[in-house]
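The complex appears here without one of its protein chains, the remainder shown in place.
So that you can tell them apart, the chains are marked A and B in the order they are listed, and the count of residues begins at 1 in each.
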Amino acid sequence: MSGSDLLLEYLTKFFPILIFTILALGFGLVTLLLSYLVQPKYPESEKLSTYECGSEPFSDSRMPFPVRYYVIAMLFVIFDIEVIFLYPWAITFKQLGVIGFIEMMIFIGLFVVAYVYAWRKGALEWD
Amino acid sequence: MHPFLEPIVAKFPEAVITAEQDPVRGDLWLQVKADCWRVLAKFLHDDSRLALDHITDICSADYPDDQDRFEVIYQLLSLSHGTRLRIKARVSEEESEIETISDIWRGANFLEREVYDLMGIRFIGHPDLRRILMPDDYEEGHPLRKDFPAEGRGWRSRFDFLPKLDEPVGEWSEAEVPDDQRHQFMADDRPGDKKRTTEMLLNMGPQHPSTHGVLRVVLELDGERVSKAMPDLGYLHRGVEKLAEGLTYMQVLPHTDRLDYVCAMTNNYAYVRAVEKLIGMTVPERAEYVRTIIAEVQRIVGHLFWLGTQALDIGAMTVFFWTFREREVLLDLFEKLCGARLTLNYYRIGGVDADLTPEIISTLREFFKTFPDHIREYDTLLQKNRIWLARTKGVAVISGEDAINFGLTGPVLRGSGVAYDIRKLEPYGVYDRVEWEVPLGKDGDTYDRYWVRMEEMWQSVRIIEQCLDQLPEGPILAVDAQVIPPPKPEVMRDMQSLIHHFIIFTQGFKPPKGETYCGTEVPKGELGFFLISDGSSRPYRLKIRSPSFIHMGAFDYMARGYLISDICTIFGTYDIVMGECDR
Partner (left out) sequence: MDTVIRLGLTLSQIGAVMVAVLLTVALLTLLERKVLGWMQDRMGPMEVGPYGVLQPVADGLKLFFKEDIIPAGANKFMFSMAPILSLVPALIGFAVIPFGPDWTVDVGGVDFKPFVITDINIGVLYILAFASIGAYGIILGGWSSNSKYSLLGGLRSAAQLISYELNVGLSIVGVLLLSSSLSLVTITNAQAGGFWNWYFFAWGSFPQAIAFVVFIISSVAETNRTPFDLPEAESELVAGFFTEYSGMRFAFFFLAEYGNMILVSCVATVLFFGGWHAPVEILQGPESLHWLTGMFWFTFKVYGFLFLFFWIRATLPRLRYDQLMRFGWKVLLPIALGNIVLTSIFAYIFP
């Protein structure tokens, strides 16, 4: 199969996804628009104020906010990439034979070492 | 002199003005000088012969004609001796201040704020003396003073209640709440974490699904962790205490239903017991049995309601519907008994309103045949559920010592392992004639309080079944022509009865001059009524010691360091009802 054929096949296979995306977006936008046309609009300052259980908010909510899971988020990025490496290996597992198997066990071993290290260092502790 | 009072008088001969025991009602009380109060209070708390470790209530009374106009009244309880002591101190209108005891009994913090708010007596050295029930910007003064009109002074008429629909939409502005208003909700001590400069202050309530009514708590958040949780009460403040001063003793009764509206009848019970103690009335035996039965049924209803809402706060929705299914049966029964489902009103001064019919008794017996299975059914969803255990164990821990110091009562106190139950300590009704136990927790966490309440339901079932077996025949209302309205047929036939009836309903009966405190074990804790009678037909002062209000005093202490999710758990574990908390 030549390069252009491959490209064409990919295009035909992925083209429906593009159409689907457009249709889904269109569905969303059109429904919003139609709803916008028929709905009542009576804005008033109380109604438009931010909900905070009926009390005056103390401050704007866009403020520096300590997220406690920052380290976990970084670990997630790293581990998620490692998981992606597992995918091609898993698919070609049957062709790779013993070498692939051992290589991947080493890879998973490294993964586990990193994981255990993170655990022992307390990076997985939430606070 | 009562031996309990002797060490006090011996140690502070100049501070104590009077030390007496009420000859009729048995209450111990001291009149002390206000300027010696703090030293005395420390002694009362620390000395082992007294060990008055539990603060029950702080109340205030206004005598406009006296030289020292205001009286601050402290109700203390020694859990180890099982003795109550009332201490009264007079302050003048010009000074109107007294030293705080909120560092000796931490539970006094909210109680002193309440006295300040409603009577205007300042507490020297109080860490946070602000209004608590009335709005912060309330302008009319202090409502419980005798010269304050019950209908207010017109401040409210200046409010604009209606939304302004015709006005253009206002520009949204990032108006920040001024620093001095923010400050009161922020923790002063913040160990460690020096780098943090901004804190998020989050309003939880009054319009929030899990605050059990209109409670507002301002949370200071560090991420999702709570660094301070300041309850802001009073959204449901109706001034029941002020209203009661204008009503006869009998007319106050329906107002008590609206306190803890989840178990209205236990409030009635607490109130009629206080009035009966004041006038020294004994209740017929059958009435005592019926009262005990209904109080325990009401306790089951209250605990079912608590279980449902606590589970719902934690996210288990099915339990809520299941408990309401059983509650429904009991509410139907109440409807048959007294014609109402929410604001039940069944207890009367001197007895109860109507007799238990055989039909009601058989419904009750029928109910208790299936009820244990239903409790087990709830247990299948909760008791062994690991998420439930994880959400309740080790959450909102309070030690027994702290719980006593905060003045907590009821299941919240017993969850911390303190065996204080008024039904055992000062048995009323027929609690001393039946066999039952007081379940106690160990760790003082949410799970233990859950377990205590579940066990209490079992104990209630035990009490009711024994009471039903023992139930004697007899009248259900005491006979006392001066106090209790005679039965209708007699009123129609007999001149004497007609006159009594007329007087009771037009003027009300007149108890002797005096004062008394009477606490009753309601599902939430100790509901106490403190009554001062000046010999007229209306209470001179009626103070309600509501457990929810005092529990809220420990809220900050119990919530610090936990997460937002746990705040909802704590609401549930307190079993607060705002009608009772704000009064």
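Assume a residue touches a chain if its C-beta (ideal position, glycine included) is under 8 Å from a C-beta of that chain, and two chains touch if they have at least 3 such contacts.
Source: prediction; values computed, not measured.
For the chain that does not appear, the touching partners among the shown chains are A, B.
When the whole complex is considered, the residue among B:I314, B:A396, B:V434 or B:I484 that touches the unshown chain is B:I314. As for the chain not pictured, it touches chain A at residues 12-17, 19-21, 23-25, 27-29, 31-32, 34-36, 38-43, 45, 47-53, 57, 60-62, 65, 67, 69, 72-73, 76, 79-80, 83-84, 86-87, 90-94, 98, 101, 104-105, 108, 111-112, 115, 119, 124, 126-127.
If you put the missing chain back, the residues of chain B touching it would be 169, 172, 174, 200, 202, 208-210, 224, 311-318, 321-322, 325, 381-382, 385, 387-388, 390-391, 563-568.
As a convention for this text, only the chains that are shown with their structure count from here on.
Look at where the CA atoms of chain A average out and do the same for chain B: the two points lie 51 Å apart.
Residues 163-165, 167, 169-170, 172, 174, 176-177, 182, 185, 196-198, 200-208, 211, 216, 218, 222-225 of chain B are the ones that touch chain A when the two sit in their complex.
Residues 42-46, 48-49, 52-61, 63-68, 127 of chain A are the ones that touch chain B when the two sit in their complex.
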